[in-house]
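Some notes on the structure that comes next.
With one protein chain withheld, the remaining protein chains of the complex are depicted in position.
To keep things simple, chains are lettered A and B as they appear, and every chain counts its residues starting from 1.
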Amino acid sequence: MSEPLLTGGLALLLLGTALSFLYRSKNCRTVSLGLTFLSSGLLSAFAAGMLYGGREVLIESYSFLSPLEFSFFIDRLSAGFVLLISLVTLGVSLYSIKYVEDEKSEGRKSLHVALMNLFIFSMLLVVLSANGFSFLFFWELMSISSLFLVIYEYEKPESGKAALFYFIMTSLSTVFLFSAFIGLYTRTGSFDFRGFGLLSPEALSWTFLSLFFGFAIKAGAVPFHKWLPYAHPASPSNISALMSGVMLKVAIYGLLRFLLAVEPELWWGVLVLAFGSFSALLGVVYALKENDIKRMLAYSSIENVGLILIGIGLYLIFRVSGLAGLAGLSLAAAGFHCLNHALFKSLLFMAAGSVVHETGTRNLEDLGGLVKHMPQTALLFLIGSVSIAALPPMNGFVSELMLFQAFFSSSALAGAEAPFLKVLLVLSLSAFALTSALAATLFVKVFGITFLAKPRTEGAERAREVPKLMLLGQAIPAALCILTGLFSARLFTLFGLPVGFGSGAEAEVPDMLFVGGILMVTYLLVWLSVRNFGPSSGPRVCKETWGCGGLAQHPSMEYSPAGFSEPLVVIFKKIYRTQLSSSRSFADSQDCVFEHGTAEIRLIKFFEEYLYLPVAQAVDRVSMKVAGLQNGRLDTYVLYVFLAVIALMGFTRWFA
Amino acid sequence: MITPGFTDPLFLEGAVRILFVFVLVTAALVISVRNLASLLTTYTVQSLLLTLIAGLLYLIEGSPVLLAISVLTLVSKVLLIPFFINRVEAKIKISRDMKFNYLEPTSSLLVSIGLVLLVYVFLSGFVGELALGRLFFFGAVIGLSLTLMGMLVMFSRRKVITKVLGYLTMENGVLLFGIFVTELPFIIEVLIVIDLIIIVLLTTIFAVGMDSTIEEYRQKLQRLHIWPGREYL
Partner (left out) sequence: MILNSDISFILFCLLNPGFVLLISPLYMSLIKKVKAAAQGRKGPRLLQSYYDLRKLLHREVVYSPTSSGIMRVTPYLNLAVLLLASLFVPVIFIPEAPAGIGNIIVFIYLLAIERFFTALSGLDAGSPFGGMGSSRAMSLAAVIEPTMVIAFAALAYVLKTVDLHEMFAITSASAIPVSPTLVLVSISLFIIIIVETGRLPVDNPATHLELTMINEAMILEQSGKNLALIELTHSVKQTLLMAVLINILVPVGLSGGFSGGLTGGLSGGSNLANLAVSGLLGSALAFLVKAGLLAVIIGLFESSLSKMRLFRLPAFYMMAFFFSALTILMEVFA
């Protein structure tokens, strides 16, 4: 390998993994995470260089059986995702140094660090893979290492359920990918990704469907999203940050790798757009109802994956319709939103991890008033919230702006299908607008309830600011959120994307640096001109909040998180599907004297109860039947072999 | 740029298009408004819009039948029918229709958007917009959508008065469709209008003419299986 930065980065990462596997001491863990930090630095430098230079590198590495070989390939797309992974791990590794020390046993702490490094390493190599074999190999390594991290707190019953969900869904995803790659091999004789271009249109469509479902499961698109809200809260927060911020994007990478290599068809774009719109809208609608802070963030990840899929769907539609400029804009929006979501979601998961760490609860009903005790964490969480709520001039806004712009310019569509495509885009646009506004509502709720007003419980009262190193780990993505937002247009130009401002750009994006600059200036002007008004002397007046005549204000009077989302729950009651059930018992035989009773309003977990459970039960029934075939007697198995041979003979004679 | 001028066909067509959207909005209001008086006003406005559309088309096309339709609509649907229904409403002393079957107003509006699209798809496969010209094709789409929305009103609302208004909306849709596609013979339009007036007259007579008390009116209608039952009154 002739890329010292890349080789060095990967080697450091492996060294870190080995170190914490072998030695179980605090120093080793710190050194190991330090190595992760260093390697992330090297890799981000490498990836940025690759993006800037636009070079392509092919590394044929090791082959042990003829078609099964590891080979790696780096172009702009994979360089972009390497950059994404390493920027997130830059912050997460620093954050983890203090965070992992919370666990009791030394062995588990070291295992945590080792698995985390292995997880990062495998994600990097998935992105770098040049053929189906190495892709699947590292994909499985990524799934398994993250599975262990999900059941890391295996004593808790919820971890078991989360791991089961995660395991089944991720295996299902692999099955789809596997069938696609096997199909590729049987048709072209090689696992190489370049073979996608050689497939016949029909084979290509099947490959697309299979890959799309495989990646959609891993990325958590509705209705395959159910593992996300289980797995993310169960795993430690630094791992949630990696899984939500990075692993979902690896699935997106896989989808993009395929789509960019082939000639797409129109219905692909329609399918992806529809999935994206549903995921985005349902993700945020479910998130609004959620009171568990980490589960809420997990649902919000589903929403953001939906937005990315909307971008990809638009790209496909515009590309097939021959509008290269708009296609480029949509693709850039999808890619940029991948990076942005990785940054602000890892920031939010880390900040939420700090909150959970300090207060010991994930329930929003028990939080409140943390801005007094954890001011820096509050500021960092606010930066994350403002970015994810897509307020200018932050990065989250820029990617949504690009999507909006692509939607708004869709009047350029022409051709026979144009009216229907336009109507589809209008419907999708309204779902997108609703999603975006609901996301802002969601983060007003989360930030306001968690950090503002008075603490609702003692746990929240006792919270203290987390160590400096953990804050620094969050400060990196926070700073990147602001900087990538402000310099977005310049970055696009720098990295040679056909999007930006000024001449040479196929699609214009407003310059956020300018907007942000004017905002700063107007803020200063307003402040300077109003500062001197009012009574100049005397201390600032502080009076209790008006309590409608009550004297002291009690935290229980504050608006609760459930109350905050109540209007939207009522408006979207069709989506939430609540169920009311009651039971009563009476003391006498005439049912006159009421003894006791229960009543509950329950949220129907629609997808779980109507999609997952029936499928699971069906599988269960089939496997019971299959299990009946196994009676443990040798004679029976010989009978099976006999029957199989007869069937095979018959098949080859008449069908093959 | 378009030159200003009120007889310019482009301007007139623009005006017709604006009226189309208003027609659909009145239909949407018929679906969702709960106050019976406003409901009647909405229907009157809808008929007035049809009058205007027919009038504008007369200015574009110059066919006297259109003018006749315009005048007929004005007399029958803007003046006569609302007058009779107003009498009924004054007598039956209910001012609001709050109950909905199958579809809540919010979802029926979404369904209506779907209906417009469906009708567009259906007609474009059936007629083809080139044969008619874009404005006329769109008029047909609006007419058929209006008919379907009227039908939607008839099954989604509970009160007879509202159902009658739904039926009238439906007929307005037929009229619109007729104006833009089939060049319905004028005599048929006249017959339909007479039919409508008779229906409305019958309703009026049931309500106020033969029996002055509302109780007996309800019993009569119950015997005819039109009135849903006492709990809805």
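In this section, a residue touches a chain if its C-beta (ideal position, glycine included) is under 8 Å from a C-beta of that chain, and two chains touch if they have at least 3 such contacts.
Keep in mind it's a predicted model, so treat the numbers as computed, not measured.
The residue touching the chain not shown here, chosen from A:154, A:514, A:586 or A:610, is A:514. From the set A:416, A:530, A:580 or A:626, the residue in touch with the chain omitted from the display is A:530, counting the whole complex.
For the chain missing from the display, the contacting residue among A:182, A:469 or A:557 is A:557, taking the whole complex into account.
Among the residues A:99, A:407 or A:492, only A:407 touches the chain that is left out of the figure.
Residues of chain A in contact with the chain left out of this view: 369, 371-372, 378, 386, 389-392, 397, 401, 404-405, 407-409, 411, 419, 422-423, 426, 429-434, 436-438, 440-441, 444-445, 447-449, 451-454, 501-502, 508-512, 514-515, 518-519, 522-523, 525-527, 530, 533-535, 538, 540-547, 553, 555, 557-559, 563-568, 570-571.
One chain of the complex is left out; on chain B, the residues touching it are 1-2, 4, 11, 14-15, 17-18, 20-21, 24-25, 28-29, 32, 105-106, 109-110, 112-113, 116-117, 120, 134-135, 137-138, 141.
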